[in-house]
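Apart from one protein chain that is not included, each protein chain of the complex appears where it belongs.
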Amino acid sequence: MVENRPWLTFFSHFILLAGVVIVLFPVWVAFVASTHDPRDMLSGVVPLWPGDRFIQNYYEIFVEGMAKAGAPPIGLLMMNSLIMALAIAIGKIAISIISAFAIVYFRFPLRVLFFWLIFITLMLPVEVRILPTFEVTAGLGLLNSYTGLTLPLIASATATFLFRQFYMTIPEELSEAARIDGAGPMKFFRDILLPLSRTNIAGLFVILFIYGWNQYLWPLLVTTDEGYYTIVISIQRMVSVPDSEPLWHVIMATVILAMIPPVLVVVFMQRLFIKGLVETEK
Amino acid sequence: MQTKRITFKAKGLPYLLVAPQLAVTLVFFIWPASQALYQSVLQQDAFGLRTEFVGLANFENLFADPLYLASFKVTMVFSFGTTFLSMGVALMLAVMADRVIKGATGYKTFLIWPYAVAPAVAGVLWWFMFNPTIGVAAYAIRQMGYDWNHTIDGNDALILIIIAAAWKQISYNFLFFLAGLQSIPRSLIEAAAIDGASPFKRFWTIVFPLLSPTSFFLLVVNMVYAFFDTFSVVHATTAGGPGQSTSILVYKVWRDAFESLDLGGSAAQSVILMLIVIALTVIQFRYIERKVEY
């Protein structure tokens, strides 16, 4: 700091700690609720200190299933979420990295048109074309399938731009040297471009994994079969049980479990996460 | 548009490479969007038997519909509320984190993880906190003399979803503000300090103006988020209620399509939403072109 003002430093720490508490508090409350007997919550306000039913509650939702709460087994839900997150992340990266390669390293008729078609997807989130997209997916017989959950979401202008941007920074001499060294386009892609894109891919993967895991509207539309519910969707189903008080301890345990995978990804891959975040916004 | 000076020669290969992306784009993006455009000028009769071209009648109906206009108003309040709440808190935290040397990375770790929380989950978390009978926050507010009940009071419900949506976005704004702050040359701050400006004055006269590109960028990003990524916050908690008090545009377009089955009206709403995204995207890209300069 420019000058030493102890009270200001103290104040800064105070604000930051308050910020951390505000950010953490709802999750703490949820965690606490997930460790109590459901009856504890019917008698007034939710307690603020964990109860003694941590193991029992989580054991219950894993083993006995969540039929009581009106949801399929949590293992299946998490598996579905994982499949969806991985398929979306890998799918988006795969199709974007090759289309960016085509657009940067080849000159062919319709190239610019293709580029703009991909660009347009940026302006068409699911929310603005809900019904017709649903109809197309239904028409292709993709409702209640993993393909239906993921395929319609894997076009990505952002990822394509990211890779295009990155390729533009690679010196031209590198591809010329490779050409002289006898590498054709696909060999160049595999031996040179792909290894060089490693950190970009990893950063993007972190962002897209979170994106895929947290999908809501789309799975809500295309899944009616509980076997394809994701964990995020299941929470809403449990919350909106008619005519009875929701089973808060189960719901909050599910909430905690739904948060853990993407939060762990962010916390443990912080550097890649920030890289991915900053670059997808360029 | 730029390519590399040296381009590979292969006739079919580039088409093969763009094919998957293009196929998904055409089938699931372009075609449905064009359908929405098309359906927005059609109307079905009550039994779904006949469809006729009605021109802009769907749009006229929409803007004559008090429910739609109310939804517009709710969306505005919600978007601006979410954006300013989230950006304000994030800016304050980022300024503080930029000041402290000890523990800065620790704070960062503790502040950025909510990015990973699904908006739906964020909604449920706060919904639980504010639950009128058992929620901690509702209890605290009651102790202060206000009878919080978002299941009855529309304003309470709107405040609830604003808080939930803003909470999740703090991490994102914090990261970008912190990056923006750290890119301001130290020497500028030092020069201002030598010129006798107090920390508070330095912030408003030096730091804040230099941060304006970041702020503007975040403003657009947050508006996009509040408009389009918050369906789940509403759907998982208030379900648009009580009444229509939290029925934001993306929620209404979904309900009209899937619950009211009003095809033409829903399509017209989709088209209006499309115009909004296009406007926001254009603003964002024009801005990014300027960002390249520094």
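Lettered A and B in written order, each chain numbered from 1.
We adopt the following convention: a residue touches a chain if its C-beta (ideal position, glycine included) is under 8 Å from a C-beta of that chain, and two chains touch if they have at least 3 such contacts.
Note that contacts and distances are computed from a predicted model.
Enquirer: Just to verify: the chain that's not displayed, which of "sn-glycerol-3-phosphate import ATP-binding protein UgpC", "3-isopropylmalate dehydratase small subunit", "Acetaldehyde dehydrogenase" or "Nitrogenase protein alpha chain" does UniProt list as its protein name?
Expert: Missing chain, per its UniProt entry: "sn-glycerol-3-phosphate import ATP-binding protein UgpC".
Enquirer: Which of the chains on display does the removed chain touch in the whole complex?
Expert: For the complete complex, the undisplayed chain touches A.
Enquirer: For the chain left out of this view, which of A:D37, A:D52, A:E173 or A:E245 touches it?
Expert: A:E173
Enquirer: Looking at A:P6, A:P109, A:G139 or A:G182, which makes contact with the chain not pictured?
Expert: A:G182
Enquirer: Can you list, in ascending order, the chain A residues touching the missing chain?
Expert: Against the left-out chain, chain A lists 171, 173-174, 176-183, 187, 191-192, 195-196, 198.
Just so we're on the same page, only the chains that are shown with their structure count from here on.
Enquirer: Can you tell me which positions in chain A touch chain B when the two form their complex?
Expert: Checking each residue of chain A against chain B gives 1-3, 5, 8-9, 11-13, 15-16, 19-20, 22-27, 29-30, 33, 41-42, 44-46, 48, 94-96, 98-99, 101-108, 111-112, 114-115, 117-118, 120-125, 127-133, 135-137, 140, 151-156, 160, 167-168, 172, 175-176, 179, 184-186, 188, 210, 213-214, 216-217, 220-221, 232-233, 235-236, 239-240, 248, 251-252, 255, 258-259, 262-263, 265-267, 270, 273-274, 277-278, 281-282.
Enquirer: Could you pull out which chain B residues touch chain A in their complex?
Expert: It is residues 1-8, 10, 13-15, 17-18, 20-22, 24-33, 35-36, 39, 89, 92-93, 96-97, 99-101, 103, 107-122, 124-129, 131, 134-136, 139, 167, 170-172, 175-176, 179, 189-190, 193, 199, 217, 221, 228, 231-232, 235-237, 239, 250, 253-254, 257-258, 263, 266-267, 270, 273-274, 277-278, 281, 288 of chain B that touch chain A.
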